[in-house]
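Of the protein chains in this complex, one is absent; all others appear in place.
Here the chain labels run A and B in written order, and each chain numbers its own residues starting at 1.
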Amino acid sequence: MKTTVSAEVVVLLAGLLFALGIVGVIIRKNIIFMLLSVEIMLNASGLAFVAAGSRWGQPDGQVMFVFILAMAAAEVSIGLALILQIYHQHKSLDIDNLKEMNG
Amino acid sequence: MDKYLWLIPALPLGGFLILALAGKQLSRSSVAIVGAGSICLSALVTFVVGGAFLAGMPANAVYTQTLWTWFEVGAFSAKITLSLDVLSLLFIFVITFIGALIHIYSTAFMEADRDYARFFASMNLFVFSMLVLVLADNLLLMYLGWEGVGLCSYLLIGFWYEQQANGNAARKAFTVTRIGDAAMAIGLFMVFQQAGTLVMSDIGANASTIWQPNSTVVTVTALLLLAGGLGKSAQLPLQTWLPDAMAGPSPVSALIHAATMVTAGVYLVARMHAIFALSETARLVIAVIGAATLLLAGLTALTQYDIKRVLAYSTISQIGYMFLALGVGAWTAAIFHFMVHAFFKALLFLAAGTIIESLHHEHNMFKMGGLKDKMPVVFWTFLAGALSLAAVPLISAGFYSKDQILWYSWTANGGSPVLWMVALSGALITAAYTTRMMILTFWGEAHTPVGHLPGRRITMPLIVLAVFSIFAGFVELPHNFGHFTLFSDLLHPVLPETVMRAEIPSEWLFQLLAALATLGGVFLGYHYYYQQPARLESLRRNAMLASLHRFWFLGWGFDALYDRLLVKPFIFISKINKSDVTDRLYTGIAAATGEMYKLLSRTQSGSLRWYIMGLVVGAILILGIQIML
Partner (left out) sequence: MEIAFYIAGTVALVATLMVITRHNPVHALLYLNVSLLAHAMLFYLLGASFAALLEIIIYAGAIMVLFIFVVMLLNLGKETAEQERKWLKPKVWMGPTVLAAVLFAEFLALVLSSGQDVYSPAVVSPRELAVALYHEYLIGVELAAMLLMAAVVGAAHIGRHKKLVLHRFLQEEKEKEEEKHEEAVL
């Protein structure tokens, strides 16, 4: 199948998804939703990498994507463990409760 | 022998270091041995080196010993070099010999004092500084000694620091001499700028090529250097500190404020005579200051009732004589008078100290009396000193030196009849107050009982000094007595001959007049204080004389003048600047930093969403810059 794809459109799509992820991180107060939005952002950057690799016909883009995947997995596991502890200690998932490291 | 020259200042320095570092741990007798012994050893070395020097006079009549180079900046290098010529030999002889005697005296005098070691440490440091001052071969090293003696003077005047008055006196001495020192420093800068070197022998040799005679530059330089001398030697207008300096122990007054430090000014002028010879104005200034000071101080001494203050003003007056002699160009006469004065003034101060101690710290002469029989040794030695001070003809050393100065004050090229008149009146006044002092202290009925009599360590130095006070004058007899000019011959390589006027009146006449002045003064003192003290009462009731007396008593109002002119405005300005405006600059920087910290620390709110906002805004900004560029 000979499709023609314009590189900018894909990258722009990735950017748009990234921006949406940022909105999600800023808006939400619930830690789980913030982590979710971070996943959106990671995914969007993965899309950008794969698009770049595809543009030049090299596997490097996908390699980067694999690494991003590994990193996301690690981050999510630790993040969720932390969320569990936070819930256990503060009995709430509001991020504004975690303001003690100030001044 | 010249390689032992460094020992002369090094021994007192060693004494100071030992006593300063370990003095508290040593026993009293060890402190005495180290403190007095270092000076005695130094005196011994002085004799040996001096003897070798005089016996085998080296090439250009000077021993030099370079110890090390202090520092080098560009083309200028300051070396620690000691140079011994006849002038400095004379000075170190006086310093170490009289110093040794005074130290031996102090071992007994300060026996009961708590800070025995500190006293001797300061005294040793002083002797070291003074020796450096006179042995220095360049002006910078001399300035080091100059400052050192100023410091030690402060330490020793304020020795009994627990009393406020002593500390005030020490501060006053330091501040007033500092004014002179600052002027002298500027003078040194000028000398260096003109001559390119600070080595005194080089300056002296090349002076006439470096400076134009009577030009403004050389006059200003000479006057600035003179100002330093005026400060240290307590001459007009910087004489106010010396009477108050009597707050220190008597050995201190004897060593520092009679024999050595106050003569540093005389040394400076004599050493740099080449510069002063080039400026007529400067010489005139010196002579006038000397004359004015001797009269002013003499009249003040006549009114004082504290025996040490009488001696203090007497010192100021006698140094006035030395400056007068320097001003008219009678260089050797000034040094001669310095030497003789050192002996009898030290003697008088030491004796006064003994009297005060024995009478339980009674300073007021009017409360003394009758000590002639109670303290015979002190009486006879004091008498010898007093004879010399009053310059009683023929039998005292003081006569020969003072007579020389009187002679030259008219006949030298810089002299004038006016100066001679002033000096002559000064001689009369000197004899008067000396007699007054003697009579009040030793004759009459005893108003205060005598405590313990002085021991051997006190009376021996007194006796030695008394002998010198009488016999030291015989090294230089006047021209018409036999022309025995041992002293001036000795100083010939260093100090030039006095230039005389064209016509010289008869020397016999002058000597006669001088003798008459002295005897007249003695008679005045005798008459008013011994024969008919009642006449004194009638004088006191005279209102005008009483106010004159009061004016003279207060040192001619100089203290009040300086207080009004300098001290009060200074205190006023200090009060205005109490919060220290210039310090605000630095505390302001610290305060601003504190404010910035408070401001910036608010950005660390601990709220994660705040940080994320920051990240996003930052990303926007960076991308914006990327777009623009």
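Keep this in mind: a residue touches a chain if its C-beta (ideal position, glycine included) is under 8 Å from a C-beta of that chain, and two chains touch if they have at least 3 such contacts.
A quick note: this is a predicted structure, and the numbers were derived from the prediction, not measured.
**Student:** Can you list where chain A touches the absent chain?
**Tutor:** 1-13, 15-17, 19-24, 26-30, 32-33, 35-37, 39-40, 43, 46-47, 50-51, 53-55, 57-63, 65-67, 69-78, 80-85, 87-88, 93
**Student:** Considering the entire assembly, which residues of chain B contact the chain that has been omitted?
**Tutor:** Residues 613, 616-617, 619-620, 623-624, 626-627 of chain B touch the chain that is not shown.
The criterion applied here is as follows: only the chains that are shown with their structure count from here on.
**Student:** Taking the mean of the CA coordinates per chain, how far is chain A from chain B in Å?
**Tutor:** 88
**Student:** Any idea which chain A residues touch chain B in the complex?
**Tutor:** 22, 25-26, 29, 34, 95-96, 98-103
**Student:** Taking the complex as given, what residues does chain B use to touch chain A?
**Tutor:** Touching chain A from chain B are residues 601, 604-609, 612-613, 616.
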